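See below for the structure under consideration.
Subset of chains shown; positions unchanged.
In order of appearance the chains are A and B, and numbering begins at 1 in each one.
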Amino acid sequence: MPGLDDLYQQLILDHYRNRRNQGSLPDPTVQVRHHNPLCGDDLTLELLIEDGRVVEVRHDGDGCSISQAAASMMSEAVAGRTLPEALELVEHFRLVMHGDEEPDEDRLGDAIALEGVARYPVRVKCALLSWMALKDAIQTHSGERTEPVPTGE
Amino acid sequence: MTTAAQPALDPARLRADFPILGRELHGRRLVYLDSAATSQKPQAVLDAMDAYYRETNANVHRGVYELAAEATERFEGARDLAAALVNHPREGVVFTKNATEAVNLVAWAWGVRTLRPGDEVLVTEMEHHSNVVPWQIVAGITGARVRFAPVTPGGELDLERMRAMIGPRTRLVGVVHVSNVLGTINPVAEIAAMAHAEGALCLVDATQSVPHMPVDIAALGADLVAFTGHKMCGPTGIGVLCARPALLESWEPFLGGGEMISDVTTECSTWAEIPWKFEAGTPPIAEAVGLGAAVGYLQGIGLDRVRAHEREMAQALLDGLSELEGIRIFGPTDPDRRGAAVSFALPDLHPHDIAQFLDQEGVCVRAGHHCAKPLMRVLGVHATARASAYLYSGPDDVEALVAALRRARTYFGG
């Protein structure tokens, strides 16, 4: 089953089975909750930010192997980075998922294994969920976030 | 019409009518178990649309020339077929673009113009979004309130609590005939009577019933019934609203434009007769022709035979899936009370991963909220996987599904 193994690389299944940085922080600098409307995946992300750096990352929630593994990989890839570096990395990962940039293994770490997701458009949102939450968290922290306005009822 | 004595249908033979079912998926036989999302189309339907475009394509209703007269005949003939299928007068049959537009037609033509603050629209917790969101939008505009009749842990409507929620403020009761998630067949005739007892209208979302069983609108007593072409062997781009003609007469129009007017001056307009008053612009002509062919195809087989087959398939799915340890199956366990759309959850496997793995094995199932987020909350899940059968689905499909699910567990379990 080459197609499937291409998507579910061993590294992904490994992160899915053993999630890094899962859980919550005692005293997070910022917390956001994101969901994927297409599949109902749900993610809470917490950051500890000190001196303009992401010091600690925790994620928790419900999701498929791709979204869970992506959160796990993301948490490793950004820990220790400055906020601008982290945002740059989010943008790089987004472009990789949309097939618009070659992945940079040095920066992505294990998250490079998600490269194959780009060929599965429905799953790209799963891989991006935690990364978009990260972007939102940093922008919320920096006061740049524009709250999405629910226009319902 | 066929009788219960007729022989069971043979899905393997019917498959030959559906060109796509001859295709392979990742080198395997295509096992299509997502008919609740959309059905496949028999050759007869594709042929009818193709013939329409090749032989007599023209705009309908006003053309004097032969082509236009033929096009009109085929288009209006499709209305007769749809009307006969569900036992409804033809002037109460409005063609829309899908079931969703059919509900929205009611919401905008009636709801927005009629509802007042304090009025209530009662829907159920197992409604598809198409019978929830239009009412929320209307409520936002009018100040009316949308309430939700509860679902029991067994995945059925709690009729007593529902009855208690219907009162003098209730203006409309919206209920899905067969749930696209739980498979539950709801007692809509009883619910329509409950609504009528309080002077409320009853709107039935028959999207998942009309393709799968005989539906007789007169017998149900519903005022408004919506269904969609693409789930009943017909094309995309067409849906149906069956409305009591007197309601259509009394309502202001929804979409304005060509075809639906009697006269237009710079001062005001008067409206065409029903059902055309509610069909603005060039209608889905080829799509109606395709839908008519689908009705013919289904009636040729017999909807009661389809239902009998799907009862068997529901049983087979319930039995097959129950073999998987720890599985949670949603909805009624009695095949007499349900259709053949079966949602399930495996504790260790996310629905997305299930659907992705199954795809690789040639098996198509749906993963997600199935446009029923309120129900997902009731069930306490974010998403389910759903296998749904139709007349071309057989026991071999269920076997393929269960075998693939076993392999998925191994794959992700590590």
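In the analysis below, a contact is a pair of C-beta atoms (placed from the backbone, for glycine too) under 8 Å apart; a residue touches a chain by one contact, two chains touch by 3 or more.
Owing to the predicted nature of the structure, the values given are computational and were not obtained by experimental measurement.
Enquirer: Written as a formula, what is the chain make-up of the whole complex?
Expert: A x2, B x2
Keep in mind that, in the parts below, only the chains that are shown with their structure count from here on.
Enquirer: Approximately how many whole Å separate the CA-defined centres of subunit A and subunit B?
Expert: Taking the average C-alpha coordinate of subunit A and of subunit B, the gap between them is 37 Å.
Enquirer: Flag every residue of subunit A that touches subunit B in the complex, lowest number first.
Expert: Counting only subunit A, the residues touching subunit B are 1, 3-4, 7-8, 13, 16-17, 38-42, 62-66, 120, 123, 126, 152-153.
Enquirer: In the complex of these two chains, what residues of subunit B are touching subunit A?
Expert: Touch residues, subunit B against subunit A: 26, 136, 139-140, 350-353, 356-357, 360, 367-369, 373, 376, 381-383, 411-412, 414.
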